[in-house]
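Take a look at the structure set out below.
What you see is the complex with one protein chain gone and the rest in place.
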Amino acid sequence: MDKTLQMYIDKLNSLNFKEMYNNDFFLTWEKTDDELETVFTVADALRYMRENNISTKVFESGLGISLFRDNSTRTRFSFASACNLLGLEVQDLDEGKSQVAHGETVRETANMVSFMADVIGIRDDMYIGKGNAYMHEFMDAVTQGNKDGILEQKPTLVNLQCDIDHPTQAMADMLHIIHEFGGVENLKGKKIAMTWAYSPSYGKPLSVPQGIIGLMTRFGMDVVLAHPEGYEVMPEVEEVARRNAEASGGSFTKVNSMAEAFKDADIVYPKSWAPFAAMEKRTNLYAEGDTAGIHELEQTLLAQNAEHKDWCCTEELMSTTKDGKALYMHCLPADINDVSCVDGEVEASVFDRYRDPLYKEASFKPYIIAAMIFLAKCKDPQATLKALEERGMARWFQA
Amino acid sequence: MDKTLQMYIDKLNSLNFKEMYNNDFFLTWEKTDDELETVFTVADALRYMRENNISTKVFESGLGISLFRDNSTRTRFSFASACNLLGLEVQDLDEGKSQVAHGETVRETANMVSFMADVIGIRDDMYIGKGNAYMHEFMDAVTQGNKDGILEQKPTLVNLQCDIDHPTQAMADMLHIIHEFGGVENLKGKKIAMTWAYSPSYGKPLSVPQGIIGLMTRFGMDVVLAHPEGYEVMPEVEEVARRNAEASGGSFTKVNSMAEAFKDADIVYPKSWAPFAAMEKRTNLYAEGDTAGIHELEQTLLAQNAEHKDWCCTEELMSTTKDGKALYMHCLPADINDVSCVDGEVEASVFDRYRDPLYKEASFKPYIIAAMIFLAKCKDPQATLKALEERGMARWFQA
Partner (left out) sequence: MDKTLQMYIDKLNSLNFKEMYNNDFFLTWEKTDDELETVFTVADALRYMRENNISTKVFESGLGISLFRDNSTRTRFSFASACNLLGLEVQDLDEGKSQVAHGETVRETANMVSFMADVIGIRDDMYIGKGNAYMHEFMDAVTQGNKDGILEQKPTLVNLQCDIDHPTQAMADMLHIIHEFGGVENLKGKKIAMTWAYSPSYGKPLSVPQGIIGLMTRFGMDVVLAHPEGYEVMPEVEEVARRNAEASGGSFTKVNSMAEAFKDADIVYPKSWAPFAAMEKRTNLYAEGDTAGIHELEQTLLAQNAEHKDWCCTEELMSTTKDGKALYMHCLPADINDVSCVDGEVEASVFDRYRDPLYKEASFKPYIIAAMIFLAKCKDPQATLKALEERGMARWFQA
């Protein structure tokens, strides 16, 4: 057997992830450390196999349903790529961006679309208190449908971003860090700054910073969350970060200055987001259909943002990081000064220097999603990887 | 060979369905009894194979074209699932909901999209006198294209709902009944009530009640059609039902009372629809682009509907059915009292009690569609089923 693949399988043999089979992926902090490492390992293994032209199609037929309540190009293509890699055909469930009905309608729709669905990927990040709840409602319905003999299989959920977490993003980011630092064992004591940055737009989801502090605190790193006053993230996620840091022997700190956060940082992740309280207010305004209120809130938030134009990832700030060479990260697209806007999250020269690593960071997402699906769908992942290699079907037939 | 699969094949050996090869599925009453039984048998066989993880992909490549002139989630996913199960990739032909051009344009479009198409599924139910005609026009074009050597294969039509019939719905409903009653041989003398029910919306297609009375009258059942005066369905379909009933030794009766229809019924199917005459009028108003007229008609119809709020499937009415336990059916989504509306087609407690059977009823549709495709595309279905089993390719690769 191929040595690298055997290495991945050996690693899997050392981990406990038996709860992942036939399960779902909602939030990273609902998973054990072993389970997260399993996802990273399978993601690397699937990538390795694709690079070596070994087909990892485990499905001859089956649907991957995508439900996006917010525009998306990157995540949409990542999900489509992951499904395709495993043999599933994507079918969009297009319900528009409106807040959808709950109760009977969700239960029914969930079952009606899932007769031949193996995966369901949902992005529902716009409404605080709703996105994750919707996903649970959906999954409860299909789990029941499967138990009642209506669905021949239970589709697995991949949370493609909710109001609380963005697990496929945070996991892809983490896998990028692991590769950049040469292994998860090298992360102890590293400082990562998740900081707010100015953007001329408003209402960017909180799930990225929340996903980052909820995940990065599990590897013994010193995680610093920085933002201007008034840009708080959900308190329960901060609590998660605090507990994680304690358990992992790292730390979780909050500061109100970008400079302080960047000082000697090994990794910086400067990114705009909307204040939690404002997003909660917006959710209510949408629920009430208060268009004037929504417009007014937008103006207020843009004005509030504009007071913090100095929160920008400049060359000057970058020079204060560890050896002036912290790893710059972003979920993309970034608001780049004088490129996509006048004042934004990052100076063009910083972004340019890190373009390759940024693109690589993004390249892990399809594999993270594929790994989540693979682990929910394969009863014995090690044996399956081995069998796929033995099957020896080329992804790309070459004579 | 697997015994259950052999049983299905034995059944097929006893039926005459040789006309189905390379043919289309427009209306159930254009098919012989044997042909309908063939569809049910193949649907069950395909489901059995999927449940036993045997891939039924008969196509390595090929397109399934879907053309929806009306919104659809259920039927869209059923069609996508069926195509995917057989190996075809769905490609949407999106022409919007407008009444489309005929003649040259249809002939041309039909050929242009069909160079590699094996199936075409069309839903065109909104315009009386047009939907079924459009399907014929489309199929005449590709049949000619195939004869003239332009198309290397003739795609088969699956009627996903027209102005006259909804054959995939009615067939799925029937297969559900067959399973619930333990076989088609147990249906003789059973009473089924297809009745109108109140809904706060208007303009629901006639093709469901028409499909039901056009199909259910073929199995020796006592079919009762009930609706308030003014909610007549197409007279030619009633005529079909009458002839069917005579031939099958059952009956077809019309009443103007829900209570009378429900009395001692074994099966009830309470569902709203629009009056035939009003839909005909609406078709003309759309053709004339008379927006004011359309709006006025809508108001008139809603007011007319509202006079019949007592047409609701209540617990009280259910208690008058056979042993108080008639099988409640619906094509979904239903208008449920105090759930999706104040007054609707059915009381919530009735709906709740029948949720599982309702979902199961819906679960047959992908297999009915797949069976229709399979029978139009496989010259020797029995040999193909056998060969698929022998091929032994897993749908879901497990090690």
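Residue numbering begins at 1 within each chain, and the chains themselves are lettered A and B in the order written.
The rule is simple: contacts are C-beta pairs under 8 Å (C-beta built on N, C-alpha and C of every residue); 3 or more make two chains touch, one makes a residue touch a chain.
Just so we're clear, the structure is a prediction, and the values are computed from it rather than from any experiment.
Undergrad: Can you tell me which of B:Gly121, B:Gly145 or B:Pro366 touches the chain that was removed from the display?
TA: Final answer for the missing-chain contact: B:Gly145.
Undergrad: Using the touch definition up top, pick the residue from B:Asn53, B:Thr143, B:Ser251 or B:Thr384 that touches the left-out chain.
TA: Result: among the candidates, B:Thr384 touches the missing chain.
Undergrad: Give me the chain A residues in contact with the hidden chain, please.
TA: Spelled out for chain A, the touching residues are 47, 50-51, 55-57, 73-74, 77-78, 80-81, 84-87, 89-90, 332-333, 336, 339-340, 356, 359-360, 362-363, 365-366, 393-399.
Undergrad: Hey, which chain B residues sit against the chain that's not shown?
TA: The missing chain touches chain B at positions 57-63, 89, 91, 93, 103-105, 108-109, 111-113, 115-116, 118, 145, 148-153, 377-380, 383-384, 386-388.
Criterion: only the chains that are shown with their structure count from here on.
Undergrad: Quick one: report the Å distance separating chain A from chain B, using the average Cα coordinate of each chain.
TA: 41
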